[in-house]
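Just passing along the structure, written as structure tokens.
Here the complex is missing one protein chain, while the rest keep their positions.
Moving on to chain A:
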Amino acid sequence: MNLRRLALILVPYLWLMGFFLVPFLIVVKIALSDTAIAIPPYWPVLDLSAGWTGIKEFFSELDLENFIFLTEDSLYWKSYLSSLQIATISTFLTLLVGYPIAYAMAQAPDEWRPTLMMLVILPFWTSFLIRVYSWVGIIANEGLLNQFLLWTGLISEPLQIMNTPTAVYIGIVYTYLPFMILPIYATLEKMDGSLIEAAVDLGCSRGKAFWLVTLPLSRPGMIAGCFLVFIPALGEFVIPSLLGGSQTLMIGKVLWEEFFSNRDWPVAAAVAVVLLLLLVIPIVLFQRNQQKQEEAGR
């Protein structure tokens, strides 16, 4: 029995160690290495056959050069800043779009709700790539939106939406909307409706009751939704590369190009390490928010 328990723990444990933790340590190690024209394209390479001196030499060759390079080349810190900016703005936009939908879902008759839920979840199961791609035909210069606007006479020449940050905002709001709607809906659905009635009885207008009662009570859901959008949006690759064009800097895309086009592995690894450090703060805050909610729920 004890052997079985040990095996049960060890199999997933070792798997995650081997395919999650160790690879990440390799990334850190390569970020500290130097670029080299060799196979593999970095230096030093750990040479265990040289014994202890080999290991010592290996560690003495590691340095922070790549990280210093990241701060010196404006491309990188501009990409980090622009990723933060794009992720923040699109999270806010997703909240603005998602809240009314979640609110209306929570107000809907009971028998509608399973269907509405399914309609929100269905896009999530559909390929992310296809959902992003579906916008290309709409917002391209000769796309449907521009055709329509030209036809109505509202504009005289096509709007340039494709290959701008606006296209990336649209892409992020569109693909991550379910992540915003679901947690907000969950808090709104649990809310005690008599609180609003009490507020109205005590002289609040409907609008004021919403502002003073509903909105504060749905805050945990809003916070959870914002993190669920912000965290993946920060490291996004598909959306900026399909919709953003070469002008829109996002760090996920920079990492990809550094690796596949420039083949500069140590710099790509250093970009990854810094991106992860940026993500640690929102992830820890998100974890706290979830814990607080769990405790409040008990």
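Keep this in mind: a residue touches a chain if its C-beta (ideal position, glycine included) is under 8 Å from a C-beta of that chain, and two chains touch if they have at least 3 such contacts; residues count from 1.
Quick note on the criterion: contacts and distances are computed from a predicted model.
A chain of the complex is left out here; the name its UniProt entry carries, from "Citrate lyase alpha chain", "Fe-S-cluster-containing dehydrogenase component", "Cytochrome c oxidase subunit 2" or "ABC transporter permease subunit", is "ABC transporter permease subunit".
For the chain left out of this panel, the touching residue among A:Ile55, A:Ile68, A:Leu81 or A:Leu119 is A:Leu119.
The chain not shown here is touched by just one of A:Leu21, A:Ile155 or A:Leu215, and that residue is A:Leu21. In the full complex, chain A touches the hidden chain at residues 1, 4-5, 8-9, 11-13, 15-17, 19-24, 26-27, 30, 40, 97, 100-101, 103-105, 107-110, 114, 116, 118-123, 125-131, 133-138, 140, 142-144, 147, 174, 177, 193-194, 196-197, 231-232, 234-238, 241-242, 252, 255-256, 259, 265, 268-269, 272, 275-276, 279, 283, 286.
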